[in-house]
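For this view, one protein chain was removed and the others were kept in their places.
On to subunit A.
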Amino acid sequence: MTTLTEDTGTAAARETPARRRPRVDRLPYLLLLPCLVVVGVLLLWPLGQVVAMSFYKLDSVRQLRGDREWPWVGLANYTQILADPFFRTVLRNTVLFAAANVALTMILGTLVGLLLNRLGRKMATFVASCVMLAWATPALTGTIVWKWIFDDTSGLVTWLFNKLPDGLSQALFGQSDWTGYGWFNSPLLFFAILTLVVVWHSFPFIAVSVLAGLKSVPSELHEAARVDGAGPWKVFWKITFPLLRPVFGILVVLSTIWDFKVFTQQFVLAGGTQDRPTFMLSIYSYAEAFSPPPKYGVGSAIAVILTLILLVVTGLYVRMVLRQEDE
C-alpha cells in the first residue's frame, strides 16, 4: 500500500537527465475520464439539481418531464417547512434516533470487539462468524424477520410476554394477554424496535473494526497495566481508548452518517410511508415527493436540509482521515 505522496515512483527516478524536463502524461487523465463522467453525471449533478429543485414549486410529473413550466418560488419551500411544527417533530425524531443508535451501536460494538479479543481461538471464531451473519443480512430481509419476531399473534416476542406469569405481567404492564398487541402502534415502541433492528445490523462493523484496532496494539501494554493492578475499566480508558482514538473517531462519524439517513428498515417496519408520527428526515423527504399529491420541491428542500446536516459530519470525517494520512 502506498501513501498519497509516495508515488514519485521508480519510473521517474530512472529517467535520464536529458529527459528530466517534466512532460505531461495524458494517460492518467484518460483513465480517469469514465469515472469522472459517472461521478459527475450520477452523483454531483443530481446533488446540484436537488438544490435547484428546492427553489421551485414542482407538483406534477409532467413538470419533471419538461412538459410544463417550473414556477420559481425562492425560499418558499424552506420557509414553509421550517414554519411547520411537524418538521420540528421530524427533526427531533431524527436527531434523537441517530444519537441513541450511535451511542448504543458504539457501546455494544466496542464491548463485543473487546470480548472477541479476550476469547479463546475457537470461541472467538464462532462468535465472530455469528456476528458476521447479522452484518451480512440485507437490511430488507433482516427487518422482515424482526417484524415477524414481533408479530402480534405468532411472533416470538408476543409468545415470550404471554409466558410471563400473569401477576408479574399485570403489575409491570397492566395486561397479561399480549396476543394481538400492536408492537408498532406507539411511536416510542416503534422507535425502540427500529433501534433494535438498526443496532443489530450495525454493531458487527464496529465490533470487527475495534477488534482489528486491538490486534494492532501491542498486548504488553495491557498486561503491564493489569500487572500494576488496573481493573478492566481503567485499562480501557487509560490505554485502549487513547491508542484507538482515531479509529473510534472515524467509527462514530460513519455511524452518525449512517444512522441519520436510515430508510429501508423504517420503510419496511412501518409498512410504507403512512406512519407520519415516526417520520425521520429521509423518509419525510421521500413521502413529500412521492406520496400523492407529489411535492418534489418540498421533498427536495428537506433532502437539502438532511444533506447539509450530513455535510458538517462529513467535513469532520474528511479532516480526521486526512490528519491520519499526514501522520
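The rule we apply is simple: a contact is a pair of C-beta atoms (placed from the backbone, for glycine too) under 8 Å apart; a residue touches a chain by one contact, two chains touch by 3 or more; residues count from 1.
Note that contacts and distances are computed from a predicted model.
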TODO: Consult the UniProt record of the chain that does not appear here and report its protein name from "Carbohydrate ABC transporter membrane protein 2, CUT1 family", "SigE family RNA polymerase sigma factor", "GMC family oxidoreductase" or "Alkaline phosphatase".
DONE: "Carbohydrate ABC transporter membrane protein 2, CUT1 family"
TODO: Have a look at A:Leu82, A:Leu96 or A:Leu140 and name the one touching the chain we're not showing.
DONE: A:Leu140
Open item on the list: Could you pull out which residues of subunit A are in touch with the chain that's been left out?
Closed with: 1-5, 7-12, 25, 27-29, 31-32, 34-35, 38-39, 41-47, 49-50, 53, 61, 64-66, 112, 115-116, 118-120, 123-124, 126-127, 130-142, 144-146, 148-149, 151, 153-154, 156, 159, 162, 179, 200, 204-205, 208-209, 212, 246-247, 250-251, 254, 257, 260-261, 263-264, 267-268, 271-272, 282, 285-286, 289-290, 296, 299-300, 303-304, 306-307, 310, 313-314, 317-318, 321-322, 324-325
